[in-house]
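Can you keep this structure in mind? I'll have questions shortly.
Only a single protein chain was left out; the remaining protein chains are all shown in position.
Chain lettering (A and B) follows the sequence in which the chains are written, and residue indices restart at 1 in each chain.
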């Protein structure tokens, strides 16, 4: 058997696994924080080599002395060299913090993994323990346990580690719970991986980064709390620590106020570096997950002379609409579109075609950063929306332009009853009295086919079904009797039978109110059902526009053709297999 | 090959007072080798639960699922893991079904290593064959899932399912998250793989048109029970059960005139049901 000469791709010689370390090392903030931390850690470790004096040697002439005269930072209340003591103290303080961190990590991560992965009884027990520990005022409990733990600060730090562990527990458990329901974990289980392998391969990988970030914060907390305990005099007076030095400086605060600065600044510098390191790692992770490319900034809209309408009056007239984002991505390129009064225009395309962005531009509600570029023009009933100030634009929304979103559930405010969410815009926009607004809301709910309007009116969004929620949103959209309704995939999230009902409702409302409708969808069935005209979008451009019947019968553009050919409606079912393989 | 009889799945209620929720009531069906059984239903109909029960991802309360004569219900997990050679899965969401921090090679090698540890050259050989099979280039191996489009990711998921040469793949809404044109291509890939390898599919979808395109036989689920079960042509074109009829009438046809006719038909059907 001969091996092919081309490079063999074994599991062992995979390219470098995309770890965290490398991108983090390219972040200037992270490098700075790491450098400061390494200096502090190294100086503390090497204290016996680099400290100019012994931490315990006394010089009476240097009691509370200022910097100089052999003592770089001056002397403390007993005449010892502050600089040397800072170095030696670093070892003890950092060791204490390391102990607390390790205990918290070991307990928190392990219990979080088990609790999140297996759930059930174990989860209950650990959850209880975590709640118990989180209700403790840490400092007080450490004080109360001082006698039991003895004057060794390290034992107190073990206890403190236990009290810090719920932070890790909650974090890890939350992450594991989220990952556990990811389909790739199910897929791994179906592939025959055992539990320990799944935890090791799939779950630890996800938990790793948040744990590192949290650890940097916890290490900071541990340093601060440990110093606090020592500051209160609960440490071993024989070992120098940063907190102990602060205590000494405090007792001499009137004679030598400058002495509080050195240990304080050291603590602050150490903790700040830890936190900044954590922040930098988080930034790096967020950046790698949402890849961004930097391109020149888009230009905002330039003023245009008002275009006179020479053809039959379009209610909405979009010309040369381009939408860009600060990242440089241009998602809509020069779209022209007309919606006549009382007609339903279907805007069809696949994901990423820019159809939703076009709809949001009309509403003036592009996601943060989205801007209209160049000579984009959106004329609504003769008014140029692209240059209208926000407060004048707002007057149009709800009253003359309505909006039906895609996801029914996430588009209702979970904190307010359904009725309130209808009443509020009615009062704000139509200026109705409270009583009139409630009556109007109830009649709207009845109009959109909700069986028990009063009950739904008083319900919270999580208490109604998706189909009901979509009807509520439709009621809200038509409540201002708008001239134009923007419907962004209004039936995509619904079941087929509910979709059919909602389409019927939309059709009825559209004829009843004589509204024009811009219907964004990817479903040609929906277009065939309700639209008068269609515009097909691809990659931010309109490739074909036309009346529904001719367009379906004879699509011109190859993209439209390929889309219509991919519909499965007329495919023939496969015939029953004759069992002849047995 | 797979024979499910009177399968009941009941989820325990939260807390001690609330009652359990019965996701499936006594569901029975069978799948033969080389065959596609389509399961169609709306949300909450229990179609996904069936798939997960077959995969052993939800506990079955009563009934039996037999695969090649072996009883799956109540099989210990260790033994159950051995079945991964025979039963595999392709999930709906191509975004969450692939671990975002693993390369395509890691993902594809995982089932191979899990089942027969060792021989890495053979494994990487197999990975290449799999990529060929699903129409992805060989240089895909070192890339991460996020570098691929939805349709390509679904191809990776299919390759993972094929890695162990299973006899049955449970496909849980594998094309519903995809765009129309991608959807058609991925469905055709499913069909050509079946013709090539003879694998059987349990194909779950909410879309009657998709199910009709790929299935030999179809079962329609409604509220945790099968209401109609038979040959694809019959169930999806001339359904007998009123629920299936409603389902068929509800799906809009991408043709304005035929859709107008269907709309009338649907109104008539609903009206006649309301009278009855």
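Please note the rule applied: a contact is a pair of C-beta atoms (placed from the backbone, for glycine too) under 8 Å apart; a residue touches a chain by one contact, two chains touch by 3 or more.
In the analysis below, contacts and distances are computed from a predicted model.
*Asks:* Tell me the UniProt protein name of the chain this structure doesn't show, selecting from "Grasp-with-spasm system ATP-grasp peptide maturase", "ABC transporter permease", "Succinate dehydrogenase subunit C" or "NADH-quinone oxidoreductase subunit J".
*Replies:* Of the names offered in "Grasp-with-spasm system ATP-grasp peptide maturase", "ABC transporter permease", "Succinate dehydrogenase subunit C" or "NADH-quinone oxidoreductase subunit J", the one UniProt assigns to the missing chain is "ABC transporter permease".
*Asks:* Using the whole complex, pick out the displayed chains that touch the missing one.
*Replies:* In the entire complex, chains touched by the missing one are A.
*Asks:* Which one, A:413, A:452 or A:565, makes contact with the chain that was left out?
*Replies:* Of all options in A:413, A:452 or A:565, contact with the hidden chain holds for A:413.
*Asks:* With the missing chain put back, one of A:232, A:285, A:329 or A:439 would touch it. Which one?
*Replies:* Counting the whole complex, the residue in contact with the absent chain is A:232.
*Asks:* Of the residues listed, A:55, A:161, A:476 or A:573, which one is in contact with the missing chain?
*Replies:* Spelled out, the listed residue whose C-beta touches the missing chain is A:476.
*Asks:* With the missing chain put back, one of A:276, A:378 or A:534 would touch it. Which one?
*Replies:* A:276
*Asks:* Looking at the full complex, which residue from A:181, A:394, A:454 or A:481 touches the chain that isn't shown here?
*Replies:* A:394
*Asks:* Tell me, which residues in subunit A touch the chain that this view leaves out?
*Replies:* 131-132, 134-141, 143-150, 217, 220, 224, 227-228, 231-234, 246, 249-250, 253-254, 257, 260, 264, 267-269, 271-272, 275-276, 279, 363, 365, 394-399, 401-403, 405, 407, 410-416, 421, 424-425, 428-429, 460, 462, 473, 476-477, 479-480, 486
We take it that only the chains that are shown with their structure count from here on.
*Asks:* Cα centroid separation between subunit A and subunit B, in whole Å?
*Replies:* 31
*Asks:* What part of subunit B is in contact with subunit A in the complex they form?
*Replies:* By the definition above, subunit B touches subunit A via 32-36, 42-43, 55-57, 81-85, 87-89, 91-93, 96-103, 105-106, 109-111, 113-115, 120-121, 123-124, 127, 141-142, 144, 146, 150, 157, 160, 163-164, 179-185, 187, 191, 198, 206-210, 212-217, 231-233, 236-237, 246-247, 249-259, 263, 266.
*Asks:* Which stretch or stretches of subunit A touch subunit B in the complex?
*Replies:* Result: residues 3, 8-12, 14-15, 18, 182-184, 186-194, 197, 201-202, 205-206, 289, 291, 350-351, 495-500, 503-504, 522-529, 548-549, 552, 562-569, 571-577, 579, 581-582 of subunit A touch subunit B.
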